[in-house]
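One protein chain omitted, others in place.
Every chain is named by a letter (A and B) in the order it is written, and numbering of its residues begins at 1.
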Amino acid sequence: MGEMKLFFGPNHPGLHGNFSVHMYVEGDTIIRARPVPGFLHRGFEKLMERRLWYQNLALIPRICVQEPDINEACYAMAIEKIAKVDVPERAQWIRMIVLELARIANHMWAFGGVGGPTGMYTSMYWSVADRDKVLDLFEELSGARIYHMYIIPGGVRKDFPPHFEEKLVKLLDYIEGRLPEYETFVLKNRILHTRLRGIATIDTETCLKIGVTGIGLRATGVPYDIRKVAPYLFYDRVEFDVPTATEGDALARISLKPQEIRQSIRIIRQALEYMPSGPVNAKIADGNGLRIRVPKGMAYAKVESTRGEYGYLVVSNGEEKPYRVAVRGASYPQGLYGVEHLMPGTRIDDVPIWLDTMGVCAPEIDR
Amino acid sequence: MMNSMNDASVGQDVEKVFGELKSMFDGCETVQIDTRQYKLVVPSDKMLGMLTYLKSIGYSHLSIITCVDWIDEKKFELVYVLFNWLNGVTFLVSTFIDRDRPIFYTVKDMWPTAEYYERDVHEFFGVEFEGNENCKKPLMLELWDDLPPLRKDFDPLQYSKEHFPDRTYEKDPIHEARIIRGDIEGDTEGGEIDG
Partner (left out) sequence: MDKIEKIDERGVWEKIADQLRSRSMWMLHYCTGCGAVELPPSTTSRFDMERLGMGPMATPRQADLFLITGYLSTKTLRRVIYTYEKMADPKYVIGFGSCTINGGIYYDSYSTINRLDQYLPVDLYIAGCMPRPEAILNAFTKLMEMIRKGEADGWKRYKENYEWYKQNQLRSLGEVVVYDEFHE
């Protein structure tokens, strides 16, 4: 049997996001593969140079569609590093709560979403409906379900609305009560075990060589987490564990997600306890109101997102508009290098499992 | 892994590293941005040696390679962001190259993913990387025939107006004046958009 060309193209229900993989296959095995990004390219880095510092807040969440709050947090933290501004304490705790809620929502999406490439659609129906409850809370807090624009340079936009904390605690209890059901349904399922065990493996040395971070690295046994190694916000004042697994295959990565949800719930509960009262935003620099000027400088701010290290490099020239903003998408190594060099030798149906469990998010590669 | 080093010991480690760097490579300047973030500016012929040395002492994670266009000084600034997993320190290592003939060396033998970062920088700024033969293949743009888009002399609004026609809205001032005066309630009449 000779080689055949196959477009695993953008119009495919197995790939979430607009991403394409072109490959040569022989039977069921891949001989050569090439990723094709660029379908969602909007030219963000050019657009951000043409708008004022605060006007960029409307553009920023749209870079990573599944977890938009990390964009706002990185942008705000980079500006605060350049301008050397102290953010009030209550704002930092609120930012932590928002980031952890976004992490819970994205983990629920991905955990149920593993049913998509493997054919078990019920898990997706459950988890997306539960994720909607988190989005309801976001709507009450900031006014929109998906793109919040809530974290701004200097703090957050507004304080919590009344009775928000009780609703948040009720939601956390509900999610914690549902997690055992999800684990039984997804992780103790014989079909998923045969589909996921031993598939799309990667070992620690390759991960560190190509720069994979996040769950892909922790599933090989190494507990590297940016929140512990280089803490930002107040992650050094709360207690939480970093769950790891040892096999490094798709099943190990999926089994880490409910454990991370539990740790996020733990962090939010501690944050609600330790939060003082006070102001929630600080003035950044001179300039009136919304036309601020940030002093000259360059800074790089990063957070630990659900897929790995996500960072913004902000360069300022002392004017009202940014001079250059560069975005480091977390799925760059695994989506581009991983597909071209690690996929050959595996089967065609392993490609969507690799892309799904590693959390390759196409908009953050294309920007 | 709990980071058992506190900020003071991290600061001492970094000072030691800077001492060695300044003795090995002259012309290197350092700036502190934050508690665990420093910027190093190096002349372009010493850059590869500096990156190899930093990788060997623990700064082995490359986050991104990117470029800043300083059009007034006619230079491109290439920035390499390195990270050390053991003490959590980030280095922004940068160098200046000429804007009219932007050529630099590849680092893809040290960090394999650098092939894609360099393709990205080439596509958007026009910087050539010697040793990276895939550099000229387009990654994000298709059938692009204009200036590299992220240079400062490229105007995206003009490009958008030439190639992608806009929608024109007709203003009906009498109708709007009636709404402002309150003679007409609501504006459902003007709500249809026809193609």
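Methods note: a residue touches a chain if its C-beta (ideal position, glycine included) is under 8 Å from a C-beta of that chain, and two chains touch if they have at least 3 such contacts.
Computed from a predicted model, the values in this text were never measured in an experiment.
S.K.: Could you run through the displayed chains and say which ones the absent chain touches?
M.R.: A, B
S.K.: Would you indicate which residue among A:R62, A:K209, A:R262 or A:R293 is in contact with the undisplayed chain?
M.R.: A:R62
S.K.: Of the residues A:H41, A:R293 or A:K321, which one touches the chain left out of the display?
M.R.: Only one of A:H41, A:R293 or A:K321 touches the chain omitted from view, namely A:H41.
S.K.: Going by the contact rule already stated, which one of B:G88, B:P102 or B:P149 would touch the omitted chain in the full complex?
M.R.: Answering carefully, the residue with contact to the hidden chain is B:P149.
S.K.: To test your reading of the contact rule: which positions on chain B touch the chain that is missing from view?
M.R.: Those residues of chain B that touch the unshown chain are 137, 141-143, 145-146, 149, 154, 156-157, 159-160, 163-167, 189, 192-193, 195.
S.K.: At which residues does chain A meet the chain that is not included here?
M.R.: 5, 7, 9-13, 16-18, 22, 24, 34, 38-43, 46-47, 50, 58-59, 62, 65-66, 124-126, 128-129, 131-132, 135, 145-147, 363
The criterion applied here is as follows: only the chains that are shown with their structure count from here on.
S.K.: Chain A to chain B: how many Å between their CA centres?
M.R.: The computed centroid separation for chain A versus chain B comes out at 20 Å.
S.K.: Any idea which chain A residues touch chain B in the complex?
M.R.: 37-38, 41, 43, 45-47, 50, 81-82, 208-211, 213, 223-225, 228-231, 242, 297-300, 302, 309, 311, 313, 315, 323-324, 326, 328, 332-333, 336-337, 341, 366
S.K.: For the complex, give me every residue of chain B touching chain A.
M.R.: These residues of chain B touch chain A: 1-3, 33-34, 36-37, 39, 60-64, 66, 68-69, 79, 81, 83, 85-90, 92, 111-113, 115-117, 124, 139-142, 149-150, 154, 156-157.
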